[in-house]
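With one protein chain held back, the other chains of the complex are shown just where they sit.
Chain lettering (A, B and C) follows the sequence in which the chains are written, and residue indices restart at 1 in each chain.
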Amino acid sequence: MDKTISTPAEAVAAIPDGASVMIGGFGGSGAPLELIKALIDRFKATGSPKNLTVINNNTGNGKVGLAAMIELGMVAKMICSFPRSADPRAFTEAYLAGKIELELVPQGTLAERIRAGGAGIPAFFTPTSYGTDLANGKPTAEFDGRMYVQERWLKADFALVKAELGDALGNLTYRKAARNFGPVMCTAAARTIVQVSKIVECGSIDPEVVVTPGIFVNGVVEVANPAQEEALNRAEESWV
Amino acid sequence: MDKTISTPAEAVAAIPDGASVMIGGFGGSGAPLELIKALIDRFKATGSPKNLTVINNNTGNGKVGLAAMIELGMVAKMICSFPRSADPRAFTEAYLAGKIELELVPQGTLAERIRAGGAGIPAFFTPTSYGTDLANGKPTAEFDGRMYVQERWLKADFALVKAELGDALGNLTYRKAARNFGPVMCTAAARTIVQVSKIVECGSIDPEVVVTPGIFVNGVVEVANPAQEEALNRAEESWV
Amino acid sequence: MSTDIKLSNAQIAWRAAQDIQDGAYVNLGIGFPEMVAKFQPEGRQAIFHTENGVLNFGEAPAAGTEDWDLINAGKKAITLRPGAAFFHHADSFAMVRGGHLDVAILGAYQVAQNGDLANWSTGAGGVPAVGGAMDLVHGAKRVAVITEHVTKKGEPKLLSACTLPLTGVGCVTRVYTSLAVIDIEGGHFVLREKLPSITFDDLQALTGAPLHTDGDVADLIVPEL
Partner (left out) sequence: MSTDIKLSNAQIAWRAAQDIQDGAYVNLGIGFPEMVAKFQPEGRQAIFHTENGVLNFGEAPAAGTEDWDLINAGKKAITLRPGAAFFHHADSFAMVRGGHLDVAILGAYQVAQNGDLANWSTGAGGVPAVGGAMDLVHGAKRVAVITEHVTKKGEPKLLSACTLPLTGVGCVTRVYTSLAVIDIEGGHFVLREKLPSITFDDLQALTGAPLHTDGDVADLIVPEL
């Protein structure tokens, strides 16, 4: 079994219109920019994929990455906790124009819903958002004298994740705080595609330090020296 | 801040009669034998702690470790998934004599209940045990056309865990499959005590390979060359 | 009616192993099902999961070289293959419950025609123990059973309804027995393969619920082992 894929373009080729896509990263840290770029290039060439539901903590920054996907009209709905950034224009304009739907989820609930999706837990109770507008319409229950909100799992058709090392079985390590949503998103998608800085031989990642075991990964593509969103934005790059 | 403790005896000195205690390990792998031995020595010297509720996947093997605690009458109740072993006499005899209570929990539900305890999730739904005797009396609910059982979190007053490396802040690594329940138990107890094979300087565990961040750990005691239950049993050792 | 000719445990395990694809993630129940790992077809390599937090383990180490921190769910010493990973128990059962395993192969006391499985309690008192079986039956994409076709007393283990405490409801999709390979579809036992030496009627007589067919019934052919 060999899960390696040659190019980002090949890695994202199967994502159809209307798919739900988890995209790793917290702001630019951990954003799988080269996979996103391949998706954008495909969209520019073919008009697909569009009408995507994207799950990400944020909604992009500037004119690259997720922000570019939104500005290009590829995204019908965002599920996120914090649709703001240094330069949030792409999302803000689409949202205020009614061109994009927003499901706002508290950050910890977002992470836990994704973790639940991967762990086969269809629903759980959390104190988060109890008594607030974000709990409107959700079941509540009392446990040990305290009130909680019932939240549902979150799964997706695809996950696009950035990691550091990967092997042919899909075992992964991450780099610093770029880990963030990657490990849980890998578990919660029907098909998980990961860009790694380096593909290494099976057995060269110590089994003790594997963060995402390969069982959660379907494809691994090497992107050496991946771009950083912050650097692209400082250079005023645009993918739109 | 320095979480290191000099001796196992000191580490377990505060565990009172009637406490709930999570004990790490899957069979002998990961069993914190030196902490258990200190608890047993204390009980022999003082008659305490007794009437303990112990959470462990199993119920001990032979006449050392958890089996010895049970045979000595220190344990009032076991919460576990598999009260059998190569030599399960200690538990079997106590159970059949009505001297010990048993809460039998499917293994994955046990792990998830502990994880939920540590993660502030008071209840969750799982497909596990639906339609079986182990779901008797538990709420059920349907999600997306499938039936699930509601399970509650599990917390404890203390957790006794075995790890490999530890630093003064309580950051931990584990050794091979001895990891098992350790990381989740560390999160779910009011006070978590860990025996490690070696205490190392803060900063010498790579932040990328920390398995249990120190926030979940209250005390760390060094036990170089810890005993293995399997070896003790083969040598027919008895702590009773 | 004769059960003199039947498959050995090794042969049942061999037959089950033939249905495991290359690269499949597989959990084998403790005891008899562990034997399936020995019979992976040439050119295929499954990746074995054990509940206690290891993916991609290999064979048992030589006696005397065991590391008792490196065991499987049956508490037996194992070795690692390249590309192995360790993880904690909650993550391990996230793999199980989350549907990430391709196949789980378990033993059985009883299997019902609707896929109900009873394999954890004889209901006879003593000390009950469940382990990971109740999680596995609701997690793996395919849950198969390997078992003798009848009990030691000659009573059917494949039944219209289980009489022993259930492990899971409607979870089993294929049963490999000492006499046959039987799918569970639409609430029925569907016979796929049987030993050439046993007639359909004799097999039916040893089975506690109607055996259906859906096209040809193939001969169950296994090597000497």
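We take it that contacts are C-beta pairs under 8 Å (C-beta built on N, C-alpha and C of every residue); 3 or more make two chains touch, one makes a residue touch a chain.
Source: prediction; values computed, not measured.
K.L.:
Using the whole complex, pick out the displayed chains that touch the missing one.
P.N.:
When the full complex is considered, the omitted chain touches A, B.
K.L.:
From the list B:D17, B:E93 or B:E208, which touches the chain that is not on show?
P.N.:
Checking each option in B:D17, B:E93 or B:E208, the one touching the absent chain turns out to be B:E208.
K.L.:
Could you tell me which of A:T126, A:Q195 or A:N218 touches the chain that is not displayed?
P.N.:
A:T126
K.L.:
Looking at A:T53, A:T109 or A:Q195, which makes contact with the chain not pictured?
P.N.:
Once the missing chain is taken into account, the touching residue is A:T109.
K.L.:
So that we can see where the missing chain sits, which residues of chain B does it touch?
P.N.:
Against the missing chain, chain B presents residues 1, 115, 117-121, 167-169, 171, 187, 201-203, 205, 207-208, 210, 213-216.
K.L.:
Go through chain A and note every residue touching the omitted chain.
P.N.:
26-30, 57, 81-86, 88, 91-92, 95-96, 102, 104-112, 114-115, 126-134, 174-184, 211, 228-231
The rule is short, and it goes like this: only the chains that are shown with their structure count from here on.
K.L.:
Distance between chain B and chain C based on Cα centroids, please, to the nearest Å.
P.N.:
Centres of chain B and chain C (C-alpha means) sit 30 Å apart.
K.L.:
At least two partner chains per residue is the criterion; list those residues in chain B.
P.N.:
112, 126-127, 174-176
K.L.:
Where in chain C do residues touch at least two different other chains?
P.N.:
54, 86-87, 90, 93, 96-97, 138-139, in rising order.
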